[in-house]
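Report on the following structure.
Up next is subunit A:
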Amino acid sequence: MSDQIIEVRGLTKKFKNIIAVNNLDLNVYRGDVFGFLGPNGAGKSTTIRMLLSLIKPTSGSIKIFGKSLKENREEILRKVGAIVEKPDFYLYLTAYKNLEILGKLSGADTSKNKIMEMLDIVGLSKRANSKVKTYSHGMKQRLGLAQALLHDPELIILDEPSTGLDPQGMKEIRELILYLSKTKNKTIFLSSHILREVELIASRMIIINKGSAQIEGTVEELLNKDKLTVTFELDKIDEAKLIIENSVWKEKLVTSSNRELSFELIHNEIPELNRFFIEKGFSVNSIIPVRSLEDFFLKITESNGK
Partner candidate 1 sequence: MILLIKIELLKIFRKWRTYIGFFAIGVLVIIIQTALYFTGEGYIKSLTRGFQESFIMVGNLFNGYLVANLVLNGLVIHIPFLIVLVGGDLLASEATAGTYRMLLTRPVSRLKVVSAKFIAGIIYVFLLIVWLAILSLGVSCLLFGTGELISFSGKLIIFSRDDVLWRFAGAYGFSILSMTTVFALSYFFSSLVENAIGPIVATMAVIIIFLILSAIPIDFLKDLSPYFFTTHMVHWASFFNDPVDYKEIIESAIVLFGHILALYCITAYLFIKKDILS
Partner candidate 2 sequence: MGGNMKKIIWICFLISYIISAQTKDPLKVINGVIEKFEKIRDYEVDVNIKIDFSMVKIPEMNAKYYFKQPDKVKIDSKGFAMLPKQSVNFSPAQYLRGDYTAIYVKSENENNRTYDVIKIIPNNDSSDVILSTLWIDQIQKVVKKVETTGKRSGTVNIEIEYENEKSILPKLVKFTFNAGNNSATPEANKNKEEPKEERPNFRRNAQMSGKVFVTYSNYKINKGIPDSFFEEKNNLPQK
């Protein structure tokens, strides 16, 4: 069995004169939690809709499970579960009925036990017989996850799955995604604006902007490509400032405050600076890398915009 679950080559979509997706390549492998990132209007939703055959590409190819999506659509979609943007349901039907209908269409086991089990997993079993029009946004989001998972797909495409959820809900989604990936060996294609969510759970990611791929790789690789902003919380902060002013670390200093000094460092400079402060007799109360994937993401997209 091929390890490559999604293979996209030269994917392009034009809407009249607007190029929404421009010659995009991406690769998703079995077991990946693949982060699909980009600012608003970057072409993420368009790409996801093309992956799910909601939109037809202008050019390019999409292979899922090693098969052409164009020629094997039904066979492929039988193994794919998805949430596309805000999950919408038949509001005049109950959650149970919605799942039953959508599950039957996907060839899922739609026995009462199975549906109730799925609703229980997403925390909606007590509201199974309520019409979806009475659901909050967060509840619909959970129900969206339930319909994506009901038929036990191999590939799960999630477009902003945490939108509308409280922190506890977001945590539960993250844990579920990691469980699906690590324990059930599912492949997750995750699009999100909540970058910390991607950082915490994604194994690989791509950042797109204006329809084109900006960078693709493992999270670790991408983070190591750039410097971090590291904040040291110290005692005797004024003395520390003076020593830094007269040291090689002066050029690395970014900001200072009454309690902290922030430096732009690469990874292996962090312990070095830490040793410097300790040898100079300072107590280092904490070291906080401030720059994360969010900064990285913003930098990439801003630089491309210039």
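Regarding candidate selection, all candidates are chains of the complex that A comes from, given by their letters.
In this section, contacts are C-beta pairs under 8 Å (C-beta built on N, C-alpha and C of every residue); 3 or more make two chains touch, one makes a residue touch a chain; residues count from 1.
Just so you know, these numbers come straight off a predicted model, no measurement behind them.
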| item | value |
| --- | --- |
| In-complex contact partner of subunit A, selected from candidates 1 or 2 | 1 |
| Subunit A residues touching candidate 1 - in the complex, by the definition given at the top | 49, 52-56, 73-78, 80, 82, 84-93, 97, 101-102, 104-107, 147 |
